[in-house]
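Heads up, one of the protein chains got dropped from this complex, but the rest are sitting where they should.
Our next item is chain A:
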Amino acid sequence: MARRPFKLVRIARAGGHASVLVFFITFLAFPFYWMLMTTFKTTIDLHDVSKNPFLFNEPPTLEHLAVLFQDTQYLQWLINTGAVGVAVVLITLVLAVPAGYALARMTGPWAQTLGIAIFLTYLVPPTILFIPFARIIATLGLQDSLWSLVLVYPSFTVPFCTWLLMGFFKAIPRDLEDAAMIDGLSRLGAFLKVVMPISLAGVLTAVIFAFTLVTQEFVYGVTFITSASSYTVSVGVPTFLVRGDVYFWGSMMGACLIASVPIAIIYNLFVDRFVAGFTVGAVK
């Protein structure tokens, strides 16, 4: 291809490339653009089919955001999500960091099988487990409490992060620890003092992904939590803001946007590392 210097071909190719990107950006990002538009439109403007919906036919308004923060417990849902996220991330790190390291350094036929077995448990979906969990949570007296989520969410973050961390630890050369051990550190000491500091970026990636898995989760949240003050964002918005036939579209779209965009930006910074750690076990 590089040997065809015709300008026309190059322009055509650039045009084709651009139109592919435009198509996918339109398809994938449109709902978020639409959330943004809806958030700032007046209710009258939203409910007028005769006018162009892509334009502000009335001046933009903040009324929907005011409703969201004053008349709903949106802020509380954000706080709940954050609190559950932090607790789950801590539990996950305590369990997954040592396990990931052990799996990365273990030798013998068991090591890989065990790694894959742990990863496969991540694939067991909430839709198979939520029924027994509903009973377990009720027996423990945790229904309607955020503790139920703190207890259950590590069931998918731990397998996922163990696998992710295993990938990162495998990428760190063994020689580093061997050198440290010759200098008098134990295996555990080498792990804590040599491997951990250089894996900080990998661990941070695991933290981000455990946290986003928590913010994404819906099935357990909708099964265990029934009172509005204990909702997480992903359950609260669709359950509370849809009341029978009344849809508070402006507030709802604002709620979706506010919760989505910060996560998206942070996630985007880490996505390359994520893929590297994630696929190392499956493909390499």
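In the analysis below, contacts are C-beta pairs under 8 Å (C-beta built on N, C-alpha and C of every residue); 3 or more make two chains touch, one makes a residue touch a chain; residues count from 1.
As a convention for this text, contacts and distances are computed from a predicted model.
Visitor: Have a look at "NADH-quinone oxidoreductase subunit N", "Nitrite reductase", "Chorismate mutase" or "ABC transporter permease" and point out the UniProt protein name belonging to the hidden chain.
Guide: Its record in UniProt gives the absent chain the protein name "ABC transporter permease".
Visitor: Among the options A:M106, A:L176 or A:A201, which residue touches the chain absent from this view?
Guide: Of the candidates A:M106, A:L176 or A:A201, A:M106 is in touch with the missing chain.
Visitor: Based on the whole complex, identify which of A:I11, A:I44, A:I79 or A:V275 touches the chain you can't see.
Guide: The single option touching the absent chain is A:V275.
Visitor: In the full complex, which of A:L8, A:I128, A:I182 or A:L200 touches the chain missing from this view?
Guide: Per the contact definition at the top, the residue touching the missing chain is A:I128.
Visitor: I need the residue numbers on chain A that touch the omitted chain, in ascending order.
Guide: Contacting residues on chain A, toward the hidden partner: 1-2, 17, 20-21, 24-25, 27-32, 34-35, 38, 46-47, 49, 52-54, 94-96, 98-99, 101-103, 105-106, 112, 114, 116, 118, 120-121, 123-125, 127-136, 151-152, 154-155, 158-159, 162, 186-189, 212, 215-216, 218-219, 222-223, 233-235, 237-238, 247, 249, 252-253, 255-256, 259-261, 263-265, 267-268, 271, 275-276, 279, 281-284.
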